[in-house]
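The structure's right below; bear with me while I get my questions together.
Shown here: the complex without one of its protein chains, the others still in place.
Here the chain labels run A and B in written order, and each chain numbers its own residues starting at 1.
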Amino acid sequence: MEYIQSFFQDMGAVMQLPAFFVLLECIGTLAGAVSGIRLSAAKQFDLFGAYIVGLATACGGGTIRDILLGLTPFWMVEPIYLGCVFFGLIWVMMFRRMLVRQNNTWFLFDCIGMALFNAIGIEKSLNLGFPWWVAIAMGCVTGAGGGVMRDVLMNEVPLIFRKEIYAMACIAGGIVYILCNEAGWNAAGCALVSCTVVIATRMLAVHYGWSMPKMKAEDN
Amino acid sequence: MEYIQSFFQDMGAVMQLPAFFVLLECIGTLAGAVSGIRLSAAKQFDLFGAYIVGLATACGGGTIRDILLGLTPFWMVEPIYLGCVFFGLIWVMMFRRMLVRQNNTWFLFDCIGMALFNAIGIEKSLNLGFPWWVAIAMGCVTGAGGGVMRDVLMNEVPLIFRKEIYAMACIAGGIVYILCNEAGWNAAGCALVSCTVVIATRMLAVHYGWSMPKMKAEDN
Partner (left out) sequence: MEYIQSFFQDMGAVMQLPAFFVLLECIGTLAGAVSGIRLSAAKQFDLFGAYIVGLATACGGGTIRDILLGLTPFWMVEPIYLGCVFFGLIWVMMFRRMLVRQNNTWFLFDCIGMALFNAIGIEKSLNLGFPWWVAIAMGCVTGAGGGVMRDVLMNEVPLIFRKEIYAMACIAGGIVYILCNEAGWNAAGCALVSCTVVIATRMLAVHYGWSMPKMKAEDN
C-alpha cells in the first residue's frame, strides 16, 4: 500500500503535474467539444449552434459545478477552454469524413477528460471545505453534467439516463479519491489513482457491455 | 382574527416545530422523488437516471431558489435530502406494483411537500431581506420548479404549463403568508396558515377539476 502511494506520488512529481495537467485538460475539453459538435452536425445545426453545443458539452459540467460551489465559472477566468472548443469546431469541419476512423482515439480522449474533470471537481470541493459526499457529487457533475446539458440543448432525452455508465465510473473514481485522501495521500496521488479507476471502469464497461439495470415500468 | 393567530402560534409550539418540520420536509422530498422516479421508470431509465430525475424533482426547485438567492444549495449542506431520494428509489423498486394503489397517499404527501417548500422559500427570502414579491416568486420556484426541471430532463413539455394549478396554489399560499407576516405573526404561524391554503387549494382544484384558462392560438 505504501509502495503504491509512493509510486503514484513519484509519478506526480516526475510528470511535472501542473503542465501535464493543463495538457490533459485541453485534450479532455477538445474531446468533449468534438462529441457535442459531431452530434450538432448530424442535426444540421449552424456553426454558431455547433460551437455552443460543443462548449456546453465540454464546459457545461464544470460550469454547473462552479455555480453550485459559488465560484466564477472556470472558463470566464482563463480563455484557453473557449479556444479548445474553437479548435474542436475547426477539426470537425476539416476532418469530417475521417472522424469515424478516429473514434477509438476520441473515446480514449473522452475517458481521460472525464476522469480528470471528475478529479478536479472533487479536489475543488474538498479545498473549499465541503464534505466528502458533496465532493463525489461535484466530481460526477463535472464529469457527466456536460453530456446532460448537450442533450437538453439538442432536445434529446439525456443519453446518460438510459445507457453507458459514465456516471458510475465517476462515482467509483470519486470513492477511491476520497479513500486515498483520507489515507493522507497528496492531491496528485489521489488524482492519479482516481483517474486510473475511472478510465479502467469505463473502458471495461464499454468492452463488456456493462450497463446499469433499467427501472421496470408499473405495467398498469 | 387574534384567536386564529394564537391558535396557529400555539399549534406551532405544541408541535415542536423544528423536529416536526424536518419530518414533513423528508416526506415532501420523498414524495417529489417518487413522482420523478415513477416517470423515469415508465421511460425505462436506468437506476442512475431514475435517481437523478428523482433528485431533480425533489430538490431542483430549492436548488434554483438557492442559486437565485446567492446561497449554497441546501442539499450540499445537509445529506438527508440525498438519502430521502435514495429511499424513494428503493421504495419504487420494491413496491412497484402497489404504487398505483398508494396514489392518494402520494398525492397527499406531494401536496404537503409543495406547501412546505413554498413556505420555506418565502421565509428564506424574507430573512435575506428580499421584498415580498421576490419572496412569493421564490416560494413558487421552490414548490413548482422541481417539476419543471424533471420535465426538461425527461424531454417533455412541462406539465405545469398545460395542466393542474400547483403554481397558482403556491402563489395563493404566498400571498396569505405575506399578509400574515405583515400582520406581525411569527414564522410558524404564517407557515401553518400558508400551508393550509396551498393544500386546500390544490386538493379542491384536483377534486373539482379546476384549471387555469388556456391561451388561444392566433389562428392565422
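Assume a contact is a pair of C-beta atoms (placed from the backbone, for glycine too) under 8 Å apart; a residue touches a chain by one contact, two chains touch by 3 or more.
Model, not experiment: these values are computed from the prediction.
K.L.:
So one chain is hidden, and I want to know which residue out of B:148, B:176 or B:191 touches that hidden chain in the complete assembly.
P.N.:
Reading the full complex, the residue touching the unseen chain is B:148.
K.L.:
So which of B:26, B:42 or B:68 would be touching the chain we can't see?
P.N.:
Reading the full complex, the residue touching the unseen chain is B:68.
K.L.:
Among B:34, B:167 or B:192, which one is in touch with the chain left out?
P.N.:
Final answer for the missing-chain contact: B:167.
K.L.:
When the complex is taken as a whole, what residues of chain A touch the one chain not shown?
P.N.:
37-38, 40-50, 52-53, 63, 67, 70, 72-73, 76, 79, 82, 92-93, 96-97, 99-100, 152-155
K.L.:
In the full complex, which residues of chain B touch the absent chain?
P.N.:
67-70, 130-131, 133-134, 137, 148, 152, 155-158, 160-163, 165, 167-168, 211-218, 220
Here is the rule we use: only the chains that are shown with their structure count from here on.
K.L.:
Counting in whole Å, what is the centre-to-centre distance of chain A and chain B, each centre being its mean C-alpha position?
P.N.:
Using C-alpha averages as centres, the distance is 33 Å.
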